[in-house]
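The structure's right below; bear with me while I get my questions together.
Only a portion of the chains appears, each positioned as in the full assembly.
Just so it is clear, A and B label the chains in written order, and each chain counts residues from 1 on its own.
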Amino acid sequence: MRFFSDNAAPAHPKVMEAIERSNRLDTAYDGDEWSRRLDSAFSDLFEQDVKALWVSTGTAANCLALAALCPPYRGILCHRDAHIEVDEAGAPGFFTGGAKLILLDGAGAKLAPETVEAAIGLIRKDVHQVQPAALSITNATEYGLVYRASEVGALGDVAHKNGLGFHMDGARFANAVVTTGETPADLTWRAGLDALSFGFVKNGGLNAECLVLFDTDLADEVAVRRKRAGHLSSKGRMLAAQILALLEDDLWLDNARASNAAAQALGKASPGRLVYPVEANEIFLRVTPEEAASLRAEGFDFYDWGPGEIRLVTSWDQDEHAVRKLADAISKL
Amino acid sequence: MRFFSDNAAPAHPKVMEAIERSNRLDTAYDGDEWSRRLDSAFSDLFEQDVKALWVSTGTAANCLALAALCPPYRGILCHRDAHIEVDEAGAPGFFTGGAKLILLDGAGAKLAPETVEAAIGLIRKDVHQVQPAALSITNATEYGLVYRASEVGALGDVAHKNGLGFHMDGARFANAVVTTGETPADLTWRAGLDALSFGFVKNGGLNAECLVLFDTDLADEVAVRRKRAGHLSSKGRMLAAQILALLEDDLWLDNARASNAAAQALGKASPGRLVYPVEANEIFLRVTPEEAASLRAEGFDFYDWGPGEIRLVTSWDQDEHAVRKLADAISKL
């Protein structure tokens, strides 16, 4: 019974059907009928004209956005546990041409506006120190916490006051939308966001993510950078079709509800062990090595997360029975 | 009836089935059972230990290889009509960190060993001029010509004599194998090749290409560069599965035979109009604008290719009836 990653789950059957249906001759690259529907599909969802470009990984979505928001000689403010810093092999440095990640602290990988302000205040305004050009946050965060629209907005205010572009890594954006009950618009552009890496792969997609640009002026540059990074698939219709399938009838929200619910069930099993409150589909627990071993002996699969902690991740297709068994097992530790 | 690109064709049904079958929980990235079979599958095919990494586009395959073969401060010798120069949005510059493409001439986008030697000879051996580090050729070429093993080998000799890495863009490698009747091994590492971008997308695949490394020492670096470029898909099994499906029972060769045969049929329709001999699945014809218009009026879809020329491309699934109709139409012009 696996609780180690939402990355590894299968794609949703409707996604597979959509890929199958899109498997017919059409214009190559993003000239096909599916790809051409993305802008309007996301504009509807976000109640605002946006540009939407498929890519095949979250790293590509994040770093194409950051490259458009930050020139090589400036910096990107982010949390020191952000995926772009910790798990993308230095991709931001590659895509931006050497821009600097300026690392900030904050509990549960969340940034507070004051932290961002303070960091900016410490940078001398001269040519010797790297001046920031962008702010990037992750929602839900790498520790499964969620920013509310008001929290995003407070960071957006800091960003714009300081002339920074504002990006959100939304690998688990769906989970954040479900948890907050707030609209995609409120959580993004109304809160000052310029670009969102809208994640689908961890939420029922196969290999399609979407980079949504609220600052639509960035679209032409991003389209060129996507090609230049080898991310313009010739049969891009299969990427667009996946995304459209997940948007249809709010399948993306159903999937996120399922993984969030599974996480809540696990979180309630032993509240005293929680390292962070459970707000999305990740659960961090304090367990001894012996306890971890005993869970594994019962057939549960998960990652250790530093000494005395484990990480559980739930997926859109998490088996309810397995969840219940694991919740029981944790309660009994 | 479309003859404009093999890029736009659908994927082969067996490829779609393989994707479907691989859609189940497994280790993320390239730790799954399909991805782990690639090295041995390609080692069998090439009769030699090789490393094989999936990527989702030919641009990514080409440029990851070039980045591993050429440091930022050196150059890559290639034809001036090479895809890496003409159609990849400057991706080699991006992946290598600014290495220079050194452009050479040659009929039908083919390079001759003497041309390469002469170009190297013209470069002063000092720090002011960019010294070459790699040679890249395309087989079949952008004009549908094919290098025989002996021709590749002659270029390989020049490359190694001059300390150059040697790369082949094999977006249409299958077509070259079929045309020459030579083995994959003879056309590549036995001829001195270090890396091959082995194309599947134009030949029945959906979105999987394979970078085959004959210099296996490059594999670790390429794996890191792949991640850093945002090309390490978390459900990479769907890419590996496609490739394995095309290798199985030589489906890749069947597909190439089909597209080559269709091209031959078209080539024979009006030999006097051929700009180049037909050796793969691309046909370049001299036709007047009026003739082109009349073909289009009959329902044939293709690209103009400079003044007075058109390009026809055939695919693995090219409809025989349409091919015959087009051949007739050309004959009657």
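Points worth noting:
Throughout what follows, contacts are C-beta pairs under 8 Å (C-beta built on N, C-alpha and C of every residue); 3 or more make two chains touch, one makes a residue touch a chain.
Keep in mind that what you see is a predicted model, and the values were worked out from it rather than measured.
A single sequence accounts for all chains of the complex, and while 2 copies are shown, the assembly in the file contains 4.
FYI, only the chains that are shown with their structure count from here on.
Look at where the CA atoms of subunit A average out and do the same for subunit B: the two points lie 34 Å apart.
Contact residues on subunit A toward subunit B in their complex (touch as defined above): 2, 5, 7-11, 16, 19-20, 23-29, 55-57, 59-61, 63-64, 88-91, 94-95, 201-202, 206-207, 224, 227-235, 238-239.
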